[in-house]
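The structure under discussion appears below in the form of C-alpha cells.
Shown here: the complex without one of its protein chains, the others still in place.
== chain A ==
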C-alpha cells in the first residue's frame, strides 16, 4: 500500500507539471495561475502568427533531424567498430567517446568556438549541428555499449555459417537486433538537440533556435504562448514515439502475411 502511494506520488511529480502546462496553454487569459478563467485557442493562434517563432522552430527541427540522423550513423559505426576492438584500444575509444557527457556545456561551447575559429568556419546551422553531434554522441555510445554488451557475436558467426556474407549478415542479423536501441537513441538525440541551449549559444552566430527564442521571449515577459509551444513540442514527441512503435507492429504483421502467400 505504502509502495503504491509512493509510486503514485512519483508519477504525479513527473506528470503534473506537464498537465498544468497543457491546461494553461488553453487558458483564455494571460494569467498563469488558478483560478482557471475559461478555455481558448488564442495562444495557439498567436503562435502561428509569430513569424520569428516559426523560423526558430523550423531551424530547431531541421537541426534536430540532421543531428539525430548523423549521430545515429556515426554512433552505430563507431560502436560496432568498438565491439570488435580488443583490450586497451577498446578502453581508450570508450573513454574518448563517452567523456564529453561529463564536460560542462560552457567548456564544450568555448572550445568548439575556438576550434571553429581556428578553421575559419563561419557560424550558422552547420556549426550548431556539429555542436549537437558532439553533445549527443556519448548518449548514443552509452546506449549502444549497453546493448552490445548483451550482443552475442555468435549470431554473426551463425549467419556466416548459414552462407551469408558480412553485408547480408549486417542487414539481416546485426541491424535488426540493434535497431530498437538505435531508434530510441535517435529519439533521445532529437530531443537533446531540440532543447540544447548553452553550447548552441556559443556557435549559433546569427541563427536562432527555439530554446534561444523562448529564452529571449521570457526575458521580456512570461506569456502563455510558451505553454502553447511546449504543448506542441510535447505532442510532437509523443507522436514520434507512437509512430515508431506502430511501424514495428505493422512490419511484423506484413512479414507474416507475406509468408502465408508463399
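Quick note on the criterion: a residue touches a chain if its C-beta (ideal position, glycine included) is under 8 Å from a C-beta of that chain, and two chains touch if they have at least 3 such contacts; residues count from 1.
Convention: contacts and distances are computed from a predicted model.
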Undisplayed chain, where the name is taken from the UniProt record, one of "Dihydroorotate dehydrogenase B (NAD(+)), electron transfer subunit", "Universal stress protein family protein", "ABC transporter ATP-binding protein" or "Molybdopterin-dependent oxidoreductase": "ABC transporter ATP-binding protein"
Touch criterion as defined above, residue of A:173, A:187 or A:232 at the omitted chain: A:173
Residue of A:7, A:85 or A:158 touching the missing chain in the full complex: A:158
Chain A residues that touch the omitted chain in the full complex: 152, 154-155, 157-165, 168, 172-173, 176-177, 255-256, 259, 262
